[in-house]
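Only one protein chain is missing from this complex, and each of the others stays in its spot.
To keep things simple, chains are lettered A, B and C as they appear, and every chain counts its residues starting from 1.
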Amino acid sequence: MAPLPDWTAAAPAILLGLTAITLLIIDSISPRSKNRNLLAGTTLVGTLAALAAAVGLLVTGTGTNGGVSLYGGQIIVDGMSLFFTIIFTSVAALVTLASYDYLAGETEQAEYYALVMLATTGMAMMASAGSLALVFVSFELLSLPSYALVAFLKDNRGSVEASLKYLLIGALSSAILLYGISLIYGVTGGLLFETVAANIQNSGLTGMLGIGVLMVLGGFAFKTASVPFHFWAPEAYEGSPGPISAYLSSASKAAGFVVAFRVFTVAFGLDIVSSVDWVLAFQVLAVVTMTLGNFAAATQDNVKRMLAYSSVGQAGYVLIGLAALGGGQDALVLGMSMTHLLVYGFMNTGAFLFIALAEHWDIGRTFADYNGLGSQAPIACAAMSVFMLSLAGIPLGGGFLSKYFLFGAAVGAGFWWLAAIAIVNSVLSLYYYLRVVRAMWFEESNGDRTIEGYPLGLYTAVIAAAVVTVLLIPAFNLVADPAVDAAAALF
Amino acid sequence: MVPVQYYLLLSAGLFCVGLFGILTRRNALVFLMSVEIMLTAANINFVAFSFQHGNLTGQVFSLFTIALAAAEVAVGIGIVLVLYRNFRGVDVTEAATMRW
Amino acid sequence: MIIELLLAFCLIGAVVVFVLPDEYAPVGALTASLFPLVTSFVMWFGFDGSGNAFLEGGQLAYETMVQWISLGPYAINWHVGVDGISMPLVVLATVLTTLAILTAWTPIDERRSQFYGLMLLLEAGLLGVFVALDFFAWLVFWEVVLVPMYMLIGVWGGPRRKYAAVKFFVYTNLATLVMFLGFMALVFGLGDSVSTLDMPAITQAIRAGELGSLAGIAPGTIKSVAFVAMFAGFAVKVPIVPVHTWLPDAHVEAPTPASVMLAGALLKMGTYALLRFNFTMLPDVAADFAPFIALLAVVSVIYGAMLALAQQDLKRIVAYSSISSMGFVILGLVAYTEYGLGGATFQMLSHGLLSGLLFACVGVIYNTTHTRMVGDMSGLADRMPVTTGMFVAGSFGYMGLPFMAGFMGEYFIFQGSFAADFAGSMVFTAVAMFGIVIVAGYFLYAMQRTLFGEYRLETDYTVGRAAVHDIVPLAVLVVLVIVLGTAPNIFFDMITDAVGPMLGGGL
Partner (left out) sequence: MVAFDYAPAIALLPFASFVIALFAGKYMPKRGALAGILATGGSLVLSIWMAFTVAGGETYNEELYTFVSPEAFDLHLGILVDPLAALMLIIVSLVAFLVHIFSLGYMNDEGETGLPRYYAGLGLFTASMLGFVLADNLFMAFMFFEMVGLCSWLLIGFWFRDDAPPSAAKKAFLVTRFGDYFFLVGVVGIFVTFSTATYAGSESFVRLAEEALAGNVGAVNTFGFEPQTWFAILGLLVLGGVIGKSAQFPLHTWLPDAMEGPTPVSALIHAATMVAAGVYLVARMYGFYALLPTVLAIIAFIGGFTALFAATMAVVKREIKQVLAYSTISQYGYMMLGLGVGGYVAATFHLMTHAFFKALLFLGAGSVIIAMHHNEDMWDMGGLKDRMPVTYWTFLAGSLALAGIFPFAGFWSKDEVLYEALVHGLNDPLLLGAYAMGLLAVLFTGFYTFRMVLLTFHGEPRSETAKNPHGVGWNVKLPLAVLGALAVVAGFINMVPVAELTGANIEFLHKWLEHGITGVTSEHYGELLSEFAGYQAAELSPLIPAVVSLGLALAGAGLAYVLYSGASPERHTDRLGSIKTLLMSNYYQDEYQVWLADATTRVARAADTFDQGVIDGVVNGVSSVSLFSGSRIKRVQTGVVTNYAALLSLGLVALLVVFGLLGGWF
């Protein structure tokens, strides 16, 4: 058969976009529709289609040898972009499943799903952005729907406050990002990564370049919720509706990372930018982020907020992927960060979806409220235990392998001190993740809790996430291999 | 003609003004305006540099950013509205129920 | 393939038991545990391995090797097999699990199916640790063991169970991570000379001196640092003083079956790992640190025994005495002679059986008296003669009574370490041997106070003879201890055959 035209390489993003438009059309036909099956169904179909497309492209080897570059290099579809598209779409699928029950009875469901789809489209584009321009546009395409989604529970003070903070910090960060981009443009006279990479060395303007690079870095740090750009994260995750917390903490964070990976490896590659030691910057960021995240998470009373902080901490681990570059194990460390992001996409989403489930049952949010839940909802609690332990790096889930490989690779790159700090944090994280397990299984149930109904969608999502998390141990190679290859392709 | 450094200074100044506004004002709307100022600063850069480099990339991109800024404000206003509805005001420091 | 079968039996059994209704769980679990038991015995009788699994010329029994993960330059395999060191430990694990499940019948009365399912999960993890030969496969089992134990302690444990469970989990996890870093330093230090995380391959590469420098750190330094890191990591698991404090808490709070498994099998993971990693991979570093390690061992022996002497809680007594006994194992390892290494491995077996026996005895006593405090009871021999007999047998076995396993293990170790190559081996050994006097002191004290004298019980429970299914595991263990003590060769042959090759290089 004839080879597919190039544009098909962008199929995932296109499909997502189309889904979003479809939803809007549906909404305009029957506004305020509460037809969960139709709306969630459409979204799920679109997402899965995109997922299938991404997987298909990856398997058929579109990602190999530099990938496909479209629109004069504005869009690059390679292993990494497809890999991350898979993360985004899987998370989106889980979130959609969960929202099916979570939104029961809500109006404006169509908008909700549409926004989710638009944000996902933005992510997919970020993953394959080939120029700083597209980076910024897709960045905004992701951010704006996110602000709205966080505020989805319009008359819930928490939700609104969260979205406000998210918006303000986000606006500030995007301004910083944009300014940084403008400086880079000033130095290099281009926005395409190739142009940037090409013109960056022989420009004397080290200071301007440096400021630009660091500002861009700041912009990404906002998306990845890395200290000190993380302040929005705890509130946003805590305040927003459960599925959205899951979505932001997993997918949106991954989006931030993918763009950071690409920009810093391709545009500001180590071999190119000698004057700005951004690796050191990422090391600082990684250490501060994981430390602050984990330590702050250790003493929370609110499970959701604990997870929020823990996801900040996890971002710190992933940052090792950039912080340990230049140690001779580049492909390995970067690949392992990517793998960790994927596994994290499932286990962290699952964890937040469990919270969503708890919110759906409206049992409270503190640890004490979870006491003895294990005897009432054993399956869900077992799944939650898997998420917690996998997040902590105990081999009930793939999180163990990705995390340990990440640390190991860091040692291999010679950054043993980075790994050592990571270890201290990891142990601390085990402590607070165990608090959930302990509440669910060890403590006695404090009486008056009745669980009415076991929502199908939420359960399916949680169980699916758990199953994938567990299966990722034996099937680890399926994700680790492409990740390392994709990472290797960047250098 | 005016050398590019001056534009750079101007934009830097604007950026700082915006930042100053963000750090000092408590009104959500003023907050948003300050962000707009910062974005404008970036736009000035783009235009100036595009003129210096002699390619249109920057100018085109600045159009994009203007549009995005508008969208951002739109979303922002919406959020400010619900903020007003829930907190009886648009003081950003009021909404501080979630902390630590 | 039979090893996969062994593990599969445990996992399938666990799943089945999880879904069983509570009233059928005990029988179901017992039946399920018989499959791995039988399998392990089949493996033992058909054992055709020779030499050491980690060194050249080691002929593994029941080996399988398939690629699992390919990680850039490194291949991670599913590589399992047993040699003369791991085979006995596999048998120990299966035997102990079955007996521990029996000891659970009386005390465990709620959420049974979960309990027994976790027990079988624990068994799977244990066996995996002893059979896995690829580092990551091994590490998965090594860590997964913690989860069921954590749950067993936390859900079915005593009053301070939550504290003990978390302490156990977090402490040992920290240890694992430290050890992990050390090992990784070795792996990457080897650079291109190894393309896999296969432990035998790595061991041979290191012993062949292919360790290069890593990030500007000299090979020698890497070796020492890695050794220290791994030693520290495994020391927590053993546990060696001063990183032992999680053990008494865990033991005291854990339910009897969990205690049996913890003392009987889990502690052996630490010494097994020490033997495999530190002493097989880096014998020369071990030689450099030998006096220091021997000192730690002696301190563990004496200090642990002294602590046991100060306890009033029977379980605490046994727990601290475990620290003491494991100190002997370390002494045997560091001796690095045929008798020393062989004795250390043998002592793992004998201590596994003996500590299991004693914890089971304490459990039986606790089931009827509902107290473990020495001061709360006396003259139990009058009411529960059989249990008393078992307790006496166990205690004397622990004190190193000849014709029982404990004596053989400890004697081998003393014999091996007395004239070892490191400085002051004689003094260290002689001092450590004094442990056999102290151990006699606290066990005789405990027996005299609790079992003998006029019958008295502070708690208001009527003490009757223990049920048969309580006695059976005790009796079986006593028999095994005596068999192992009179015919040590049933295992010692294959053990020496496996440790012999280690003596070639290094020390």
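Following the convention adopted for this analysis, a residue touches a chain if its C-beta (ideal position, glycine included) is under 8 Å from a C-beta of that chain, and two chains touch if they have at least 3 such contacts.
Keep in mind that what you see is a predicted model, and the values were worked out from it rather than measured.
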Q | Interface partners of the hidden chain - shown chains only, full complex considered | A | A, B, C
Q.
One chain isn't shown here. Among A:V287, A:L428 or A:L458, which residue touches it?
A. A:L428
Q) Quick one: which of A:L153, A:A281 or A:L418 touches the chain that's been left out? A) A:A281
Q | Identified contact with the non-displayed chain, of A:A197, A:V227, A:L458 or A:V484 | A | A:V227
Q: Pick out which of A:L94, A:M117, A:L134 or A:L172 touches the chain that's been left out of the picture.
A: A:L172
Q. Which of these touches the unseen chain: C:V15, C:A215, C:A232 or C:M306?
A. C:M306
Q. For subunit A, which residues touch the unseen chain?
A. 164-165, 168-169, 172-173, 176, 206-207, 210-211, 214-215, 217-218, 227-229, 231-232, 234-235, 275-277, 280-281, 284, 291-292, 294-300, 309, 428, 431
Q. What residue numbers in subunit C mark contact with the hidden partner chain?
A. 167, 170-171, 241-242, 244-246, 303, 306-307, 309-311, 337-339, 342, 379, 381-382, 396, 399-403, 407-408, 411-412, 414-415, 418-419, 426, 429-430, 433-434, 436-438, 440-441, 444-445, 447-448, 451-455, 487-489, 492-493, 496, 500
Q.
Tell me which stretches of subunit B touch the chain missing from the display.
A. 19, 22-23, 26, 92-93, 95-100
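Methods note: only the chains that are shown with their structure count from here on.
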Q: Look at all chain centres (mean of CA atoms) and spot the one farthest from the centre of subunit A.
A: C
Q) Which one chain sits nearest the middle, judging by mean Cα positions? A) A
Q.
I'd like the Å distance between the centres of subunit B and subunit C, where a centre is the mean of that chain's Cα atoms.
A. 64
(Q) Looking at the complex, which residues from subunit A come into contact with subunit B? (A) 133, 136-137, 140, 143-144, 147-148, 151, 154-158, 160-165, 167-168, 171-172, 174-176, 178-179, 181-183, 185-186, 189-191, 208, 234-235, 238-239, 296, 305
**Q.** Residues of subunit A defined as touching subunit C within the complex
**A.** 327, 329, 331-332, 335, 375, 389, 392-396, 400-401, 404-405, 407-408, 411-416, 419-420, 423, 426-427, 430-431, 434, 438, 441-442, 473-474, 476-477, 480-481, 484, 488
Q | Interface residues, subunit C side, partner subunit A - complex | A | 68-73, 111, 136, 139-140, 143-144, 146-147, 150-151, 154-155, 161-162, 165-166, 169-170, 173-174, 177-178, 180-181, 184-185, 187-188, 214-216
